[in-house]
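Below is a structure I'd like to ask you about.
Here the complex is missing a single protein chain, while all its other protein chains stay put.
Read from first to last, the chains carry the letters A and B; within each, the first residue is number 1.
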Amino acid sequence: MKFLPLWMQRLASPQYFFLDIKVWIVWLYVLGVVGLLVGSIWGLAFVPPERLQGNSFRIMFVHVPVAIFAQIVYISIAVAGVVHLVWKLKMADVYMAAAAPVGFWLTALALGSGMIWGMPTWGTPWEWDARIVTTFILLILYLGLIVLRQVIPNPARATTALSILAIVGAINIPIIKYSVVWFETLHQPASIELFGDISIDKIYRIPLFTNIASVFILTAGIILANMRYVTILRNASKNWVQPWIQGRNR
Amino acid sequence: MKPHRRRRLSIVLFLFIGGLTTVLITIFALANYINHFYLPDQVVSGDVPIERTIRAGGFVKTGSVVRDSTGLGVTFDITDRVSSTFSVRFEGILPSLFREDKGTVVVGRLNADGVFDATRVLAKHDENYEPPELKGMVEQVDP
Partner (left out) sequence: MMELLTMDGHGIYVWSTYILTAIVLIGLGTFPFIQLRRFKQRNQEDIEL
């Protein structure tokens, strides 16, 4: 850890993580909310309706960002699971506890916005096609990560079980990604490829990419805020918590 | 890296790669069940069950959509744009994105004559997002 700058080394200690991270959370919240407002207002009012879908395509500016991060948050939890199993870092466990509910709600939003979008475009809110089923499995995996901690009383055992579930469940992510390529689905193929073409017109990219970046920033902020809360819960008996409760420390 | 950590890391990687391989093999073995609908060539070649509720999909053949003069009945052809085409009969309201030369999924039964009696028609939309063509606006400015 010696190679890291001092402010980063401080974050590894629960006490300084709790005190130092608050200013980060505030800035991430502000930036994320402003970005989402700009991107959403732009997407709602300042771009023309899509050629075939009309105005209903404006749901894309919400659906695509939340669906992307529903998956990325899961990958990050699986990485934290590897870190926990191999290096036993306490922070990895805190991260898994903090990120699982965020991922759950992002997945729920991806499914919810997709169902609403499906009504005017497909003519149905729900079809059991490969993309929708695998995303539904993702929601259940997140639920498992949340519930497992409550049903296993021994914290160390719970974290190990969670890590294994997170890593094994990560198999679902490439299947979600390629479900629309490998199988016949009602869901359309991807519009954005990381190393390829973007089949979205330039005028629609500005609000979409603004919202993708903003959901990323806001998600990071919310996960850090949750980590801050989990940190104090796990350290409730420590000496440094009392001054904070008495209001002598921010 | 310390030996016990390297050992744990390799167990974790083995767990993931082994699991992924197993799941992928299973998925591809079951691909026919995972596909959401039958393609036109499967319908035409008789690979689909007759008089049972199934889903079939493809592109709506240009110029094939014929509406009944009375009622909500409509007949159209679904094609794979290559060689296979079958006819669909449907009574009801088509989704607004249902267009000629665009993707569609129909739910219903294939009867013995090879005509698909659809109870539901869904519109597939593609991954392209484009603004309306600017032709109309140009004409307005420059008559």
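The working rule: a contact is a pair of C-beta atoms (placed from the backbone, for glycine too) under 8 Å apart; a residue touches a chain by one contact, two chains touch by 3 or more.
All values reported here derive from a predicted model rather than from experimental measurement.
Asker: With touch defined as in the header, list the contact partners of the absent chain among those displayed.
Answerer: A
Asker: Can you work out which residue in A:Leu52, A:Ala78, A:Leu162 or A:Ala225 touches the chain that's missing from view?
Answerer: Answer from the full complex: A:Ala225 touches the omitted chain.
Asker: Of A:Leu11, A:Leu31 or A:Ile116, which sits in contact with the chain we cannot see?
Answerer: If we include the chain that is not displayed, A:Ile116 is the one touching it.
Asker: State which residues belonging to chain A touch the missing partner chain.
Answerer: 29, 36, 40, 44-45, 49, 54-56, 58-59, 62-63, 66, 101-102, 105, 108-109, 112-113, 116-117, 119-120, 218, 221-222, 225-226, 228-229, 232-233, 236, 241, 244-246
The rule we apply is simple: only the chains that are shown with their structure count from here on.
Asker: Roughly how far is chain A from chain B, centre to centre by C-alpha average, rounded to an integer in Å?
Answerer: Whole-Å distance between the two chain centres: 30.
Asker: What residues on chain B touch chain A, complex-wise?
Answerer: Going through chain B, the ones touching chain A are 5, 8-9, 11-12, 15-16, 19-20, 23-24, 27-28, 31, 34-37, 39, 57, 94-99, 102, 105, 120-133.
Asker: Across the complex, what residues on chain A touch chain B?
Answerer: It is residues 47-54, 57, 60, 82, 85-87, 120-124, 127-130, 164, 167-168, 170-171, 174-175, 182-186, 188-191, 199-201, 203-204 of chain A that touch chain B.
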